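Provided herewith is a single structure, encoded as structure tokens, for subsequent inquiry.
Of the protein chains in this complex, all but one are displayed in their positions.
In order of appearance the chains are A, B and C, and numbering begins at 1 in each one.
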Amino acid sequence: MDKVERIGVSLDKSLLAEFDSLIAKQGYESRSEAIRDLVRQRLSSESLLNAKANAVAAVCLVYDHHATMVPQKLIDLQHSHLLQAISSLHVHLDRHDCLEVIVLRGPVGRINKVAEGLLSMKGVKLGKINLVALDPSTKS
Amino acid sequence: MDKVERIGVSLDKSLLAEFDSLIAKQGYESRSEAIRDLVRQRLSSESLLNAKANAVAAVCLVYDHHATMVPQKLIDLQHSHLLQAISSLHVHLDRHDCLEVIVLRGPVGRINKVAEGLLSMKGVKLGKINLVALDPSTKS
Amino acid sequence: MDKVERIGVSLDKSLLAEFDSLIAKQGYESRSEAIRDLVRQRLSSESLLNAKANAVAAVCLVYDHHATMVPQKLIDLQHSHLLQAISSLHVHLDRHDCLEVIVLRGPVGRINKVAEGLLSMKGVKLGKINLVALDPSTKS
Partner (left out) sequence: MDKVERIGVSLDKSLLAEFDSLIAKQGYESRSEAIRDLVRQRLSSESLLNAKANAVAAVCLVYDHHATMVPQKLIDLQHSHLLQAISSLHVHLDRHDCLEVIVLRGPVGRINKVAEGLLSMKGVKLGKINLVALDPSTKS
């Protein structure tokens, strides 16, 4: 169990008022929670600059399922790398297009390499990678 | 069936050589495919500036599943909005943390609002939203 | 003069240690200063989503000065809009290319429109827009 520490932060009253109004709109229950989230996001985006940092990623692809090679290639790619392709989720968008979300886990550099391979496939129309740095304490 | 048109593009030889080398590294089979992807990404990021544009999004959340309110709130949130929460995928990361990927569909502005509500929940440590604009011709 | 308020924030010890090490690397003298910066950045990026928010922007353009129309068009554009084009800075990069930084001030939506016009000019090779939201209390 991680111990909690309480620190003091000084802010201009006007800055604090603006922040309180933003976080109320976002649905935060407390300032502490909102500031913790800012701190965690800052640390996570810093980690992701390091190609060796441990991360999970959701790779989202929109592809035409009539491009019949795509599903097979997706499966091959998921099995041919030193990454964990933990899971994937398939959504039917319309008569032509599917959305596939593939969750990958491993070092940032390797995730980006695999994701590029997925995004550049013929038939894949759009794609994006969402990386989240894992807590160094998280066992991979 | 969409008709294909062929256009001509003039580029400096050195620019073209640099582009060819990048897309080979990324795994593209042809320049046409790589340029189509650039065009589609540009159009998609333009669409996403419009709060009313139709999109799908993968919202990724890392949360502590001991924060017992989170799973219930996730389910409530998914059912309480005028968005389609199409599907979700749950991955066990370690003894404490889970990754939840929630696929939402609807207008960009509404997706962002729901995603903010998810990210600001107590117990949610990190989160990111991946929006992909849908082709206007895609039936929602 | 703005009054300063002191608030308390609770964080896990391990999260705090990671944050302390990042901000020391970045050169911060105190946690308060680092957290104030996170809060200000968050508020600024939120403001910039509002097309009517007041902002300053540095538009950076790399262009070939042999494309002789560019300097003239830059001057025309700076004078033809309802924006303040406060100032600009010109840097000679090599025999062909110049960097021009143009500081614009006005509503976010209008800045983006003018910047697009600059970036799409023939001869402009690369460009980026850096928007900074102005404090609502700043008199324009």
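Just so it is clear, contacts are C-beta pairs under 8 Å (C-beta built on N, C-alpha and C of every residue); 3 or more make two chains touch, one makes a residue touch a chain.
These numbers were taken from a predicted model, which means no experiment stands behind them.
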Given the contact rule set out at the top, which of the displayed chains would the hidden chain touch in the full complex? B, C
Hidden partner chain, touching residue among C:Ala17, C:Leu49, C:Ile75 or C:Leu89: C:Leu89
On chain C, what residues meet the omitted chain? 23, 26-30, 33-34, 37, 40-41, 44, 56, 58, 60, 62, 86-89, 91, 93-94, 97, 99, 101, 103, 116-117, 119-122, 124-128, 130-135, 138-139
Touching the hidden chain in the full complex, which residues of chain B are there? Just list them. 2-16, 18-19, 22, 31-32, 35-36, 38-40, 42-43, 46, 136-137
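The definition used in the following text is that only the chains that are shown with their structure count from here on.
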What topology does the chain contact graph adopt: line, ring, star, complete, or other? line
Residue numbers at the chain A-chain C contact, same meaning over half shared and different meaning under half, come out as same
Please report how many Å separate the Cα centroid of chain A from that of chain B, as a whole number. 10
With chain centres defined as C-alpha means, what is the inter-centre distance between chain A and chain C in Å? 26
Touching at least two other chains at once: which residues of chain A meet that condition? 40
